[in-house]
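Please see the structure below; I have some questions.
All protein chains of the complex are present and in place, except for one that has been dropped.
Chain naming follows the written order as A, B and C, and within any one chain the residues start at number 1.
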Amino acid sequence: MPNIDRREFLKLVGAGGVSVGAGFMLREANKDPREYLIPHVLAPEDFSSGLDTFYNSVCSMCPAGCGISVRTREGRAKKIEGNPAHPVSQGRLCTLGQAGLQALYNPDRLTAPMRRTGEGESASFEEITWEQGLKQVGDRLDLLRAARRGNRVAFLTQGVRGHLAQLFESFMRQLGSPRLLHYDFDHPHTLYAANQQFFGESRLPYYDLANTRLLLSFGADYLNNWISPVHHSLGFGESRQGRADVRGRFVQIEPRMSISGAAADEWIPAKPGTEGILALGLAHHIVAEGNYNGADLGAWTNALADYTPDAVAEQTGVPVNSITRLADSFVDTTPSLAIGGGAAGNHSNGVDTLVAVNALNYLVGNIGQEGGLVLNPEPAGPAVQQHRASYSAMVELAEAARQGEIDILIISGTNPVFTLPPAAEFAEALAQIPLVVSLSSFLDETTALADVILPSHTYLESWGDDFPEPGVGFSVGAVSQPVVSPLYNTRGTGDIILDLARRMGSSSVMPWQNMEEFLKYGWRRIYQRGDSQTLAQGFDAFWTSVLKAGAWGETTNGSTAFTLNPDVIAGIGVAPPEFSGSEEDYPFILHPYLSPNFHDGRGANLPWMQELPDPMTSVVYGSWVEVNPVTAEEMGLSEGDLVDIQSPHGQLRVPVFVYPAIMPNVIAIPIGQGHGEYGRYAKGRGVNPIEILSPLLEPITGNLASSATRVNLTPTGGRVKLVKTGGVSRDLGRDIVQHTSLGVEVSSAADNSIPITEVTT
Amino acid sequence: MTTETFKLGYNDIHDDVVRSIVKTGPKYYIALATAGGVTLLCFFFPWSYQLYYGIGAAGMNHPGVWGTYLASFIFWIGLSHSGTLLSCVLHLTNSSWRKAMYRSAEAMTLFSLVVAATYVMVHVGRPWFIHWAVPYPNQMELWPNFRSPLLFDVMAIATYITGSTIFIYMGSIPDFAAVRDRTSGWRNTMYTLLSLGWRGTDKEWHRLHWAYTFLAVLIIPLAVSVHSIVSWDFAMSIVPSLHQTIFAPYFVVGAIYSGTAGIVTVMFVLRKTMGFEQYITKLHFDNLGKLLLVLSLIWTYINGVELFTAWYSGTSEEYEALGYKLFGYYAWLYWEMILFCAVAPMLMFSTRFRTSFVPMLILSIAINIGMYTERFLIVATSLSRQYLPDAWGTYVPSPVEISIMVGSFALFTTLFLIFVKIFPSVSMYEVKETMATPKMEPAAPAAGSPA
Amino acid sequence: MNVSIVPALKVLRPAAMLVIVILVGLVLGYWANATFVPGNSPEQPIAFSHKIHAGDNEVPCLYCHTQARRSPSAGVPAVSKCVGCHLEVATEKPQIRLLMSYWENREPIPWIKVHDLPDFVHFTHKRHVLANIECQTCHGPVETMDRITVSSRAVNGSAQVGHPWKMGLCLSCHRENEVVNGIDCLTCHK
Partner (left out) sequence: MSLFSRFMDGWRKYRKPGYYDEFDYHWTMTIDLDKCTGCEACVTACQAENNIPVVGEDEMAKGREMQWIRIERYWEGEYPNAKLSFIPMMCQHCDAAPCETVCPVGATYHNQDGLNAQIYNRCIGTRACAVYCPYEVRYFNYYDHEWDSPLEQQLNPDVTVRGKGVMEKCTFCIQRIRQAKDVAKDDDRRRVQDGEMQPACVQTCPTKALVFGDRKEHESQVYKSMNDPRNYRVLDELNTDSSVFYLKKVDA
């Protein structure tokens, strides 16, 4: 041992000791944190740890009603997929349907009943128990019912179908109040009215896209959010490449190219509101060329007399040869189909336009045929005469509130403060109503003005059922069952209504304890319709089989025979559209369209939807106004320039997006952004074009003519960076999306790709 | 080449160099403090911020995944080629004018390599796993991917660092011995250890000279391979404007060019601060200037070839990349590079310019700015516009990146300041070779004349 | 002047010794913690002994860990399974009374996790149990342990008590048994 003195030795021992301690602590530091393994108390029977369990249910993110199958793992919902057994979705889903999980697990969900405290600015919500909330509302209801003044209660809900609608109806019948309104901004009132006029039944027919060979779509964005996008996409795919030798042709007629316009073979920009005139122009050509020889030929010829192709071309801006070519191809290719709706229906001549489109189908004789327009059978669901509230019905409700005729307003699932233009002054009317009760799961604009909030489950936690409206040609139904146990202290909408019914003393008429019981009671009637074989196994087996399959159907098809009553032909005619605001000071026509991500604003609080690039412009997290390149050139505008959009009823500031496929005098803004409330993802983002819509009405249905607002565009000089994922959207001759023409047998060896027999790597 | 005879004698060179090591005036401490402070503040602090939060602190985004970190890495590797060129190539061609400068040039090599290696750690997303790039046997039975040019980088730069460390250390052993004999106390202990018992016998000199030449011959191909490998990180990709065969020579010439400019800058600073005016004279600057001129002409030629091949290829991708480089978002940077690296060096045709110190300093700094811009442009313009136009995007450096770049220069300066206080920054025995040997006075006291 | 480096080394000797002592100390401290501190066999809320159950009474593993045959995770028995036997068996023992107290107020037993793989590893008990690999291969001689400790199989078959699982363990076993696609990364990395 080298000779070291004492001091040296003590120093070494001290250092040694310290380092041993340091080594000890070092090992302690990089130990894994302690984790626990919490077992069940009672082993659950329907799932085991580590394995997936699938539950079938119904998606209610939009009114289409696709069947879904939700994959859950250990009690948590992991992925929503389409239910292959459900005829509407056939295993497929749209982007909003896929994002349903973010509605269930949204961080901004209401977690418990709340009551408003304080007034005006200092108003805030304090948490209350369910007992307090229900008692406060139940007692008022009981009081009104006892005093026979039940009609002072109004019930405003989104367009629900099935037994929930029946529950609302019997609830309001107990109160003796007619004020049950189903209000949706995107509900096609004009299409229902046109069908009522033409077919005599106010129901949507089934548009058989899958088997058609030519589709003329007048303004209907059937691939995006018109009625049933997933089913229409399935039909589109089938018609395009589903059949071996035939390829369907799609023509889209609209002032601004939508998703359906991009997918179409031909996009024809017609002046806004003149789609109906174009349809009658085609009809005129068909009749004039003698391609229609029905008994009522004479009536048709003089009804369509003044819709000569030249007059129509001048009014619609569509060249004459396009009109004649379209009419001829519409007659020659059988089966062909014409559909209309969307922006075309939201003009002052909306109903006449859609009647004209139905007339086209009649002239070609594809009503009730395969690949044409099939009339739906009676819906299998409960007989419910839904009062679909148009814009004027909502204005009447607001007026009644201002007159003080309404004591209680119950709102479930709809957000009128956001989806009604300020001209309706709906928010001010709410202030006049003493008790406003909201059953919404999120704090949206309307719920923020409510007095009592009784939050309901999201669709993945509650019972319900749905009988899809346009359906699939035969009657279909599906039960929506809870896939996860409720996350928060919320209840099903049906359970809340049943509880309120009990509290107002009508438990004798509505005896069911909860929504599930009521559903079983309702489905017993559908069980009776079943054939002998299902009747044999008993209701419980039937019920579990419907839940397991996630879909129920009957093969009763609609009636194919159809006779058109003659005076409808006499009434055919489309007046040119009127717009609010004069042409000089408001040169542009505003074309608000439902955003693919947010539908009518309900999807704005979903982070995936906010971050999904808009299909046409790839912009994320914001709003924009689409301007024709030539117009933008003239006004010296480029992408990202902030402009003020001024309409007779409001003003917005929004950045410009130069959009190659929109008419020069038309500008388009997507609906869905511009929320003041509705959670951290939606609040304070983008603008809401509904705010500047002028309250012009469509005379027959009284609904808002939302595409009939004239605006002007003033650059503000400000610039903002439009957040988008796309770079330069031009191919620059690099053949990234390659094209081929029909019928040319392009053998794979012809072009430079490696001949694929078995690619020997 | 007339060997310039110094009017100084052996003792003057010894005194000057030892004075530069031993005497540390307040100016040195201030310089060291500021350089160290700036390094900590601008290099290590933002880097630790980025390590904690993630590389998002920098400005990289989806198409432009490489940014100034990689550009700076290439710039520092480029700067490191100065030492190699000066000490090895000129040693083999035994030109006498390199003798005063080669020690600090080699130090520049070593320190810019160290900074470059640190930059790899800054550039990489998860530096705590960078040891996986080393082929050590592990229980996961996983080896690095030997086909990857990035792994060539790791190998080449590791060899290059060890090579140049040995080269600089071995070359300064006689100087350590000389300083050892003139210092005392802890310095004496240090230099005794550093000089490995050097006695200055003939055998030692012979063996040193042989080893030095052997290493010089070894390091030249090593340096050329290091920078061609660095260029292969780009050239082996199929990115439109990067996938060219000219890249290896382009990078090697660029590296030597930027390195030599770096030497001019360092020599100017060294002359001023350490008082070596007599040793680093006009002749050195004149020769360096000629070298710079030749390199700038080659560099310009290669740039021309690169533009021509892109234009001549006629494909949409190359046209777009060329158009974007010349007239796109970064165009002003491109023309600034051309001005600094191709046009300005033409001044060096005049001898008067070459031999005047301050203009040469300014020109060398300009060249290095131009060269940094060139590396940045290679990274930025090529990545933002590739094959799919819808995936195009631009890349803008973020404040964190800029501060780390400034910090890297401060780190280099700090290392250099420490070097000057340990290593004799001018090689004494080589300079003495150029001096006239002192006449032996018959009656000179034989008090152990210096080795 | 002497040029040898020996005196210089002498000057540095105390510093060198200090460094060596510190290094040895660090290694010693680290090793001591690793082996003696029961980090990898923590004290459980109920002193459940596998030795009594699996060892002496030879209760089969799959009786309690039922999911091992069907699911990636073997699963821990619910409290109801323990109570199934212990309503009658050994009810007087203090640990069993502790178990029954959990059962009375319907509270799950917070077992402390001993065996754990990182989150990016995809390990399915099902495939290994169906390939009839003994549980002891990876979990060590469980039937002899009063308190479960982390243990892994050494290459030569004997279980190395005290060392958590490393990738080398899985690879060597997959290589030995020529598992189809056994050494493909995506087999075990999620």
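Heads up, the rule we're going with is that contacts are C-beta pairs under 8 Å (C-beta built on N, C-alpha and C of every residue); 3 or more make two chains touch, one makes a residue touch a chain.
In this text the structure is predicted, and so the values were computed from the model without any measurement.
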Neighbours of the unshown chain, displayed set only, are A, B, C
For the chain not shown, which residue from B:46, B:59, B:163 or B:370 touches it across the whole complex? B:59
Contacting the left-out chain: of A:269, A:416 or A:550, that is A:269
Specify the residue from the set A:91, A:553, A:576 or A:702 that touches the hidden chain. A:91
Using the touch rule from the top, list residues of chain C that touch the missing partner. 118-120, 122, 124, 126-127, 130, 181, 184-187, 189-190
Suppose we count only contacts with the excluded chain; which residues of chain B make the list? 53-56, 59-66, 123-127, 129-130, 132-133, 142-145, 147-151, 153-154, 233, 236-239, 383, 386-391, 393-394
Suppose we count only contacts with the excluded chain; which residues of chain A make the list? 73, 76-82, 91-95, 97-99, 101-102, 104-107, 223-224, 229-230, 233-234, 236-238, 240-242, 247, 249, 257, 259-260, 262-263, 265, 267, 269, 487, 596, 607-613, 615-616, 618, 620-621, 628-630, 660-662, 664, 680, 721, 723, 725-726, 729-731, 736-742, 745-748, 751-754, 756-759, 761
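Following the convention adopted for this analysis, only the chains that are shown with their structure count from here on.
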The distance between the C-alpha centres of chain B and chain C, rounded to whole Å, is 52
Contacting residues of chain B [partner chain C, same complex]: 139-141, 177, 180-181, 186, 188-190, 192-193, 195-199
List of chain B residues in touch with chain A within their complex: 63, 316-317, 320, 387-393
Any idea which chain A residues touch chain B in the complex? 618, 726-734, 736
